Structure formats: structure tokens, C-alpha cells
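The other protein chains are all here in position, but one chain of the complex has been omitted.
Residue numbering begins at 1 within each chain, and the chains themselves are lettered A, B and C in the order written.
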Amino acid sequence: MTRFIDLTLNGISNGAIYAAVALAFVLIWRATRVVNFAAGGMLMITTFVASSVISSSGSYWLGFFVALAAGLLLGAVVERLLIRRVEGGPPLNAVIVTIGLLILFEAIAGMIWSNTPRSFPPAFSIKGYTVGSHTYLFGPFDVFTVLAVVGMATALLVLFRLTDLGLMMRASAFEPVVARLQGVRVGNMLTLGWALASMAGSLAGLLIGPQVFVGPNNFDPVAIFGFTAAVLGGLDSPLGALVGGLILGLSLSYVSGYAGASLVTLAALAILVAVLMVRPSGLFTSARARRI
Amino acid sequence: MMKTRSRAMLGVASCLTAAALVASGCGSGGGSSTSPGITKTSVLIGSHQPLTGPAAPGYSEIAPAAKAFFQYVNAQGGVNGRKINLIYKDDGYNPTNTVTVVKQLVLQNKVFAIWGGLGTPTHTKVVDFLNSEKVPDLFVSSGCPCWDDGTKHPYTFGWQPNYTIEGKILGQYIKNNFAGKKVGVFYQDDDFGQGGLAGLKQQLGSQIVVAKPYQPTVTNVAPQITAIQKAGAQVLVDFTIPAFTALERLTSFKLGYKPQLAVSNVGIDPTTVGGLLKAFSKGKANTALIEGAITDAYLPSPTDTSNSWIQLFKKIHDQYDAKAPFDGNVEYGMASAYTFAQALKNAGKNPSRQDLVDAVEKGGFTGPGLVPFRYTKTQHGGFGGGQIATIKNGQIVTQGQPMVTDPGGGAITVSNMKQAQVGDNGVVKP
Amino acid sequence: MLEVEDLVAAYGPVRAVDGVSLSVPAGSITAVLGANGAGKSSLLRAVSGIMRPRSGRVRFCGEDITRQGAEDIVRRGLAHVPEGGGVIQELTVEENLRLGSLARCSRAERPKALKDVFDLFPRLEQHRKLGASSLSGGERQMLSIGRALMGRPKMLLLDEPSLGLAPLLASRIMGVIAELRQKTELTVLLVEQNAKSALRVADRGVVLGVGRVVAEDDSAKLAADDKLRHAYLGF
Partner (left out) sequence: MSTRMQTPTQPAATELARPPEAGRKRRAVRLPEQTLARNVLITAVLALILFALSENFDPFTNLRLATVAYYFTALAGLTVLTGLNGQISLGHGALMAVGAYSTAILVGRSGLPLAAALAASAAITALVGVAVGAAASRLRGPYLAGATLAFAIGLPGLADKYPSAFGGENGLTVSPPTPPTSLGANFPLERWQAWISCACALIVFLVLANLLRSGVGRSFRAVRDDEVAAQLAGLNVARVQVLAFVVSSACAGLAGGALVVTTQLAAPGAFQLSLSLALLTGIVLGGLGSLTGALWGALALVYLPQWSDDIAHDFSLSTNVQSNLPLALYGIVLIVVIVAAPQGIQGALHGIVRRSRARLRKNPATQEGA
């Protein structure tokens, strides 16, 4: 029984990280209708930046917030300089640009920080809590991971639901022309969408950094599982990203625990196809899809 | 209008195809006496390495270190008056690229020999090609037994000790020193891990109560470690690459699971593993989590500055490859390069490719290795064993006697070989 | 209030608006009439900045707004209710209304503006928390007009408000427009296919042929001109 609890707790903390990455995919899909393959590369760069800041300044939290700010900046710059140019054209072009960006980011990281991965500090101790004789697979850092992701998701939910800025962003995402007629600067909203998404990605990078170490290619698997979670939950709904991430995290942990590590990627495929057969637009997307 | 233009497009397409293909066709044909790639004053050798991609960490340091060693030897006049030029290309640990890259080295760059091709899944794809082209394929950087068969692959030679040999030597030590203790094995799900497990099983048999594999692309190893802890393993043997040694250490620390640790020499390099654990040491030494771990060594420890080889390698590193950290991978590259230079020296004044192969088969190499090589006409495996060592305050400290054996059922015997000094064999001066 | 001089707006080679000139005095209701495809909607889109005019000049309250984008024009008080109303389904009624107030209405004035719209369209207040997708056609048109009014506009561009509505509702909407003009001296440029009801409300009428002004006169005179009526207004 304790093994089941261990696997569940492990699934929750991994699921939270997949959810944060899924949130990044959802925010970008809602804002600019682009699947951002460079998400893994962007969060890798910001985590490298954090690592350099931490090692030079010696303070973890300075590195933490610098990474989030770098995420905001990187997202805005990528949208404004690149994605905007290909936004009007065929949708596949934007996808290919993000693939090119992914390759470029991994190469740049290799040049600046070398291909050898480096250690990344956790915010809190990773030692599991001991209850009675058994030490559980859930320590202070895992608690922080879950709280940080839930906190950021809530903050975004509040931003979208309650603030004027959130209203303008949603209007730009759903009906750009009508939004312009209400005085909304749609271009800025798209940039903000990418910036917030990239910040969500940076948070995921900070949280999973200690677990995968920081290297140019170390974040690719988490980006792939994050995208799978986003599709699972439905690309139009931030809530779907959270639930999709959790479902994926838990199921992969159980599969790896009970069936064996080699089945993990096959399990991800099976889960996604099963859900999509029942709900072709993900769990939480309304049937009414927006006409492009 | 449509028809003529579509034909025009066709014309444009085909002549452009021709131009592109021809343009790349003009390879650099090297002048050659008896074999390609070798002249009076220089010899060209090539290699395929994972410089980028998921397998790059650690392994990407090996080739630059070897190149630095050759630069040092060339600065001293090279071998038999010949400078050794090494070109290594990136295959990103993808077998399709390996085939393309190696064929380019052989057919276009016309290298004299291939040195240190890295990776079992990649090199197994080109070993047949290299043998059919009769290109010496010296010192493959992989411990798979696939390179041992001299009759099947007459031009291919291993270098590092075979994984099964390592497993046997570690297994014997655990059997003698931890009799009756339950043993758990955490291993990579490929030739490296399975070879090690086979060696361990030969020695420990039913003493192994649990063996859990991992996939290099899945970094969440918590399910495996909890299973091993649950099975009550008191001794844990890691046949892992450095990143996964670190991940296992972190998960065990998280679970408060403190078994007696043993790690294959592939995954124990204190500088690399310590570097990955640095952020978690909180003041204590980086290598706190691997303190007291048992391992096997066939080369002197990179931190043992009293050893003449380490002093030489450190000097070369500081002069030609300073940016890279001085760790086990750098030492591996330089030691393997030294053996290549030694083989080239023994191959005589004007060696053909066959002379080089014969020189290696004659064997009798001494160098930084703690144990002898196993090279014979038919047996092409490299080092024949290793010496048990433990991690004492972050350094690999050898103990007992170097042991030699074969990957099969053969007994494990003590080797009486003394480690050579830098000046011997006249290959390189300190 | 609004002067348009020799305006040209085109989709690629097709010149939907081909040299239109008209002026809308402050406080008046001007109707733009014409058959389908005469360029009525394109005219509004060119004026409100959704479409960038090829040539010609648009002046609002004396300021040249030809080159400005829709986001800036609406800030000057020129609101445009597009064809079909442009209600955002995924938002609630209140959120749609709040969206309309963002550009010109400060946070303090917002409750007052909201109350005014609810007085004008009580039905909207009942549905204020509902998603806009659950509204009927008429309610949706009320919401889109209400949203435009939230920004206290000086002038309103209305693109076929009665489109797809039952006659009773259509006249109700026309009544609201007339009522607005008395209470808030709101200037309205009304694009309408239903020429009869539009002329009843408007002071002046402009008839568009294929992208060009065919006639411009007081409503009464236009309604009386049989030849014109048959040719362009269809009654």
C-alpha cells in the first residue's frame, strides 16, 4: 500500500510540472493559434540563466525571479520578432518557425553553457517526509512544486476572469476584429499571451531542473509530455491543462511503477488516443470550435 | 502557357539536382603510398562521437581530449616522424547519421583508420562496413562484447574492459565481502546494463533479489528505486551512466534509503557525478552521497596527482583542452589516444593498414592501464579486468590486486602486471 | 461631425468603395441605403479603421483619422457596431458590456454607464451573468448596441441592426435609435437594407450604387422619389 501512495505522490509532483508546461502550450494556442514546439527550448534557456545567476549571486530566489522575468521577456521577443511575421501566412509556417527556434535555442545553449549538464538547486530540501517507519516520496520541495504551479494557475485564472487586461486578452483570442473595435490593442495582447506562457514554462523549468539537471536537451521529454497533457486536457482550456497534466503524471507513474519503465512512452500514446477517440478536442474544450 | 512552364520547371529541377549533388561529390583525395590517409609526414584518422543530443553529456569531452593528446605528441615530432591528425564528426548518437558520417570519413576524407567510435547502438551499424572496406577500426569506445571476435571482425578492436568482465569482478568482491546480504541492481536497459547484470549474476546468482532497468529518456526513476528498497536490498549495484547514478543517489536520499553502494566505472567519475550533486550537498562535499561507494578501475584516478600519467594528462589538458573539466572522460580520451599512438609506433616506419592491425594483435602494450590488454590474433577485446576501488573523500582509491578474467565462465585471477611509467615505450615524453 | 471626401477602399482589385463623399452633421441620423453589395458595410469598415482606405480622406470632429487604426478611432468616440453585432459568444453579457467601456470609460463611471444600458435594455440585466451564446437574435443586437454605448461614444456606426430580426423587434431597435438621439444628441450613421423603416427614423439618406453615391437628400424627398425607390430601394 505504501508503494501505491509513493507512486501517487510521485505522480502528483510530476503531474504538476507537466501541467505548468501544458499551460504554456494552452496560453499560446489560445492567443495565436500556434503549437509552440520551442517551449522546451525556451524554458531550458531561462533555467540556464537562473543557474548562472544563482552560482554568481549565491541567492536561489534571485535566480528564481530572474528566470521568471527572463521567461516573460523571451516570450514577448519571440512573438514580436518572429511569430508576428508568419502569423498571417499558412498556419504550418509558424509551427516550422518554432521547430527552427527549438534547434537554435539548443545550439546557443550548447555554445554558451556547453553540452555538459549542470546541477540545479531545489528551492527546499528534497528529503521525503517520514511517517512512522516509512519515508514517503514527497518532500518539502514537492510541496513547493505543487503549490507553485497551483498558485500560478490561480493567478492566471484571476487575471483572465477578473481583470480588464484578462478580458482584453480573451477578447483578442476569441474575436480579434471585434476586440479592435472596442479599442483593444490586439497585437500587444498576443505578445502578452506569449510572455505569460513563456513565464509558465520557466516556472516548470525551475521546478524540474533539479530532477533532470540542466542541459541543452534535458528538457525535451518534459516538453513532449507537457504538450501531450495540453492536448489531453483540450488546448482551449487552462483548466484542461491542469487536469491533463495531473492525469498524465499519475498514469505514467503507475505504469512505470507496476508495468515497467519501457512502457512509459507507449502508455502516453495509449492514454491520449483513448481520450481523443471519446472527445476529439480534448477533455475540456467546448464542442464549438472557433472558425479560423 | 501552363504546359511549357511545367516543362521548364522540370528542367530547372533536374539540373539543379545535378549541380547540388556534383558540387558535394568532389572529395579531398589524399595522396597515399600503400594505404589511403597516410603520407610521409602525417596520418589522418577519423571518429564518430555524440557531440550534441541526449547522449552528449560527458561523452562529448572524450574526442577533444584525444585531439589534445595528439597535438601534444605532434608537438614532440609525432610518431615515427608522422603527425597524427584526428577529425571527429557529430552523429548525435543516431545510428543513421553514424553510417553517413563514417562512410564520409572513409569514402570522402579517405582516413587511414577509425579511432574510438563511440556507442554500441551506433558503432554496431558501421562495423561490417569498416571491415568490408578493410579500414582499421581501433579501440571502439564501448564495452560491448561485440568487438571481441577477431575472426568475425578482423579490423575491429575494443579498448575499455567489457561490461560483463566488470560485472564479474564487482560481483566477486561483493560475494566475498557482503556474503548473505541481499543485492539489488539498477541498470540501463541496453548492452551496457544487461552486460553488467550478466557478469553480476554469474558471480552472485540468487543473492540478487531485485534488478530494475531504466530508459535513458525517462528521468523519473522513483518507481524503480522504491521497488528496490521494498525488496530489502542491502547492497545496491548501479550499472548506470553518470546522470542516472546522480538521479539514483537523489531518489535514495529522498527516500532515506542508505544501502552499501557499488557503481560501474562508467558511472562513477567523481568530478562528473559530484558536479551533478553539487546543488544538493548544502555545504558538505559534492561527493558526499557517493562516499564509500565500491567501484572498479582500469586507469589511475584522475585526482591521483602523484601518478605520472595523471600529471602528463593534466599538463596536456591545461595546454590544449583547458576549457573542459579535467575528469574521467578526459583521462579516457587521452589514455585511448596513447594506446593508438603506441600501436602506430609498433606498426613500423611505413605502415599499411594491415601493419597497424597486426601491431595491435601482437599486443604487449603497457601504458596508463592498471591491467593488461587481451589482444591476440582472434581475441580483440581490450582491457582484461580491473582493480576494485572505493570512493574516499571524493577520490577513487584502488585497493587489493588488479584482477583479470574473460567475459565467459573463466576464473578471475590476480594480474601481476606493473603499471608502466610515462617515459617507457618512447611514445611520449613527460 | 464626420466628413468623408472621395474615399476609396478595395479588397485587392475589387473597389468596394469607389470615391464616396458624404458628411454627417452632429446630432443627426443619416441612413446609408442601397442594395446588397453596394459597399455599405465596406464604407463603415473603412471609416472605423478596420479596413485601410486606398485614398481619400476621413475627418471626425475636424481631426483626420484616415490612416488611424480601429483601436485609436474608437478612443475618439466613433463606435462601430459591425454586421451581425460582433457579440463574443465565449464571454458573458456583462463581460461583453465591460469590454465596450474599457477604451473611454474610467472605472468610476462604469457602474453608471452599465445602469444606463440596463435601463435602455432591461432584458440584458436579467441575463447579465449568462454566456452571450444563450441570447436570442434580438437580445444579441441589443447587447452589441449596449456595448457600443458603454463607451459614451459621440457617434455610432450601425451596420444593419435589424438584420435577421422579426419586424416587431426591428422597429423596436429603430425606436431605441430615435430615443437615443433625443436623450444624448448621439450622431448615428445607420446602414440599413430595409430602406422604408430607416428613412422613417433618419433625417437624411445617402443611396449607394456599386460603391458610388447615387443620391443624397432629406429622407422625405428620397421616400417620395419613385424612380429612385424602384431602382435602388426595392419598395
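Definition applied: a contact is a pair of C-beta atoms (placed from the backbone, for glycine too) under 8 Å apart; a residue touches a chain by one contact, two chains touch by 3 or more.
These numbers come from a predicted model, not from an experiment.
Within the entire complex, contacts from the absent chain reach the displayed chains A, B.
Contact with the undisplayed chain is limited, among B:48, B:82, B:125 or B:254, to B:125.
Among A:5, A:82, A:150 or A:239, only A:82 touches the chain left out of the display. Of B:323, B:349 or B:418, it is B:323 that touches the chain left out of the display. Check A:67, A:169, A:224 or A:243 against the missing chain and you find that the one touching it is A:224. Where chain A meets the chain that is not shown, the touching residues are 29, 35, 37, 82, 85-86, 89-93, 95-97, 99-108, 110-112, 114-115, 216, 224, 227-228, 230-232, 235, 262-266, 268-270, 272-273, 276-277, 280-282, 288-292. Taking the complete complex into account, residues 1-10, 12-14, 17-18, 20-22, 24-25, 27, 51-52, 60, 64, 89-90, 93-96, 99-100, 103-104, 107-108, 120-122, 124-125, 128-129, 132, 189-191, 215, 321, 323-324 of chain B touch the chain not shown.
Keep this in mind: only the chains that are shown with their structure count from here on.
Taken as a contact graph, the chains are arranged in an open line, each linked only to its neighbours along the path.
The chain with its Cα centroid farthest from the Cα centroid of chain C is B. Of all chains displayed, A has the C-alpha centre closest to the centre of the whole protein C-alpha set. The chain pair with the larger count of C-beta pairs in contact, out of A-C and A-B, is A-B. Chain A and chain C have Cα centroids separated by 43 Å. Chain geometry summary: the mean Cα position of chain A and that of chain B are 36 Å apart. Looking at chain C, no residue sits in touch with two or more other chains. Chain C contributes residues 48-50, 69-71, 74-75, 79-80, 82, 86-91, 95, 98-100, 102-104, 133, 147, 151 to its touches with chain A in the complex. Note for the complex: chain A touches chain B at residues 3, 6-7, 10, 14, 106-107, 110, 114-122, 126-128, 130, 135, 137, 139, 210-213, 215-218, 220-221, 252-253, 256-257, 260-262, 264-265. Per the touch definition, chain B reaches chain A in the complex via residues 51-54, 56-58, 60-61, 189, 212-215, 217-224, 226-227, 230, 243, 246-247, 250-251, 253-257, 272, 275-280, 323, 325.
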